[in-house]
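I have placed the structure first, in the form of structure tokens, so that the comments after it can refer back to it.
Apart from one protein chain that is not included, each protein chain of the complex appears where it belongs.
Just so it is clear, A, B and C label the chains in written order, and each chain counts residues from 1 on its own.
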């Protein structure tokens, strides 16, 4: 049994960490912090978590835990994480602060001066499982990058494609718990909105990880769709050679063989199949007469795209079974 | 470890039984039947259940199990259940066929001649826990009755009210997996539709169970709302005496004390708080100057309103912990 | 041709006034005010209104118009309307400030001290058409009261019922354009929420208008549903005499005969049938064995429930055809 702390526990990813860890046999959550709700019971903010006695703490300044999840905004994590590490805690950071090898890329795309770059492992187990195991600081991937990288990775690794248009559709929970005009129900219901069409911060993150294997020419455009949870990624890839659908599917099947949370499916991936779960479904693989292949991936942005993957990383870091606490299917319908 | 069969496993309640039993440490599903999909892998029909090797069977005529869930339509269960019982299997029936003490009530409201009335226990553990434990046939409650009875029961039991208007709002999954004009997305999205306004079959079921404790004058009207899962029940009760909100809440707290799946909440119950879980949240308790009290309950129609409650009943029948396989919170947002 | 001003034109009811008046042959909008967006083109705030050259004004302090719509919040209208009237403009006020005959009722339910009570006509044409014609100040009804009064009025007028439970379901646009936690997409999508269950401000408004014809014992409870536009009102009425569905329908048909915007329909009213239009559909009329009748009405909260009715009132005030600019059906699907 290890102890865990969650910093920034009142948001959606904080709520998911609490929901999922409730189901984990090896972890006890000893602290959940929230500046805004400090002193209030967790059940007041998270209406589904009625059976916990936890109250929000102001901070973890005087508390210890074996592992800490920092579900804090970009720019806030870098003010907290160094101290946690110095005090001997291991950290999974859910912000963008430690995801970039080149700190300039971070500063350019996030518009924030980085206070203290640290050595961190990019927490996509399908690429970095071994380094994660021994890391003290894991930078949990962004939600779009998780779905996009997993959809493109086998093609890049096998050098089958290098030009990609990634057109993603995300549920609104990805925008966080804070109401904004864009997330106001009458504005986003019955609507689809493209945003940050060429300048989304997740673009360089996707490029960084795919380029480890081969250079890519990659364009990324996200859309907000009237869905609560889930990211459907449609990756349009121009193939370097003539491949059929079944060949592509076999390449993906081989590549992800043994992966506990990636499933190459026969039908078309749908969000409801992974809703609430840590699975990533990948499918489609159709190729048109322009030698464009279409790869579709589906994840739950709050689980495999955030908190579930964070727990998967924790499992790897702590030597637990990688699927502990996460071993359940999605919720359809 | 016991073995379980699911008859009618291709619908939504069948899918939920499979999803939830996957999470149960004491049960192995040995058979899932579907006439329509016989021979096909379960994963083809239930896109979230990718990790099972089960295939749909044509029937259970030549198969055995310790317990069988009949997720079959009204009128179909009565053709199957007697044989299962004779062959020594215990049964939780999810249809309406065995819910009524007075067979004429069933025949009048369902318009079906009952072929073979049998002794069965009405499977609402909050009322019939003891009889369920020893029953061979449990009639799992309807979705609306579960939410409605739990919202009204303490008032009836304590003789605090006898006139009720129950106005319920249900998600569309309650209509089942078969497409109809009413459940066609462009028709039910952005719409609210009252239906079976005075003649819904669940009316006599609610009356039967509440009348065990005191006579009631009860009207019930359901509405279809653009929600996938969940039933929000608004019970308007004319009180016999002058009670305040906090007094009512305490009466409910006392009544449901120790119940594993009923939570009397401080705030207003919301569907997302119980989504995917077996919990029933009850709250509100406001009283207006007409001495009308408003009790609001929230359940997931496919879980506490169907498959979760069926598993809860199985746990009681088999002497397992009542919460085994169901001990997780809802999914919000 | 008359000139019209809209004060508070950047919200949803302001946008609807602009959309609908665009379609009106006898009115020119000469001023649309918004403190927040003063100086900006109307098309920047209302993305559908690309063909207008109007810009938001700071106020109408130095502008004149034949008629002014005050789409301002409760408490704000009373600061503006007296001056407009003194300057000789006629006013349709969309707030609650002038709806109450008894100013104490207003002050008690709105928690606001009324600065300057004025003589006003309650702008429900189905009750007050004649007084509206000659009024200088019309208090446009609330959205819930419009649907609720029209559903109950014939029963009260004919003294067929005096006890009502009104259970209403409203779309989220009724909450206005300002984002709040309650209207945040992930919170209200896939959810149904009861609110102001016994204390909604529209309760005394409904009572006031129905009590003109006979005393009523009336309870009102609204719910927020995941719908953008529309209010479905389910009025549960305990009848004083034994009436059948077809008799009730004929009573309603007779009562509303000749009304340009009330339709007594054969089927069940649905929100999509009136979406975007000024119609109120009324139907159902089922009676159960408790002599409870169910009357269902459907309106678009932004049209018949606000801006469309305001224009209907203007048409009556100005001697135009009552349907001018509003003579088009709803948008289904």
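We adopt the following convention: a residue touches a chain if its C-beta (ideal position, glycine included) is under 8 Å from a C-beta of that chain, and two chains touch if they have at least 3 such contacts.
The shown structure was predicted, so the numbers you read here are calculated from the model rather than taken from an experiment.
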{"item": "Neighbouring displayed chains - absent chain, whole complex", "value": "A, B, C"}
{"item": "Options C:66, C:97, C:167 or C:190, residue touching the unrepresented chain", "value": "C:190"}
{"item": "Residue touching the undisplayed chain, where the options are C:146, C:168, C:277 or C:297", "value": "C:277"}
{"item": "Full-complex contact with the absent chain, from B:38, B:180, B:196 or B:321", "value": "B:180"}
{"item": "Chain not shown: contacting residue from A:20, A:150, A:177 or A:270", "value": "A:270"}
{"item": "Given A:10, A:146, A:228 or A:278, the one touching the chain that is not displayed", "value": "A:228"}
{"item": "Missing-chain contacts mapped onto chain A", "value": "165, 167, 169, 171, 186-187, 189-195, 197-199, 217-219, 221, 223, 225-230, 232, 234, 236, 268, 270-272, 275, 284, 286-288, 290, 292, 294, 296, 333"}
{"item": "For chain C, residues in touch with the removed chain", "value": "12, 15, 19, 22-23, 44, 46-51, 173, 189-190, 228-229, 263, 265-267, 270, 272-277, 279, 281, 328-333"}
{"item": "Residue numbers in chain B that touch the chain omitted from display", "value": "12, 171-173, 177-181, 183-186, 188-190, 226, 228"}
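Everything below uses one rule, namely that only the chains that are shown with their structure count from here on.
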{"item": "Centroid spacing, where centroids are CA-atom means, of chain A and chain C in whole angstrom", "value": "45"}
{"item": "Length of the line joining the C-alpha centres of chain B and chain C, rounded to whole Å", "value": "39"}
{"item": "Junction residues of chain A, two or more chains touched", "value": "12, 173, 189-190, 228"}
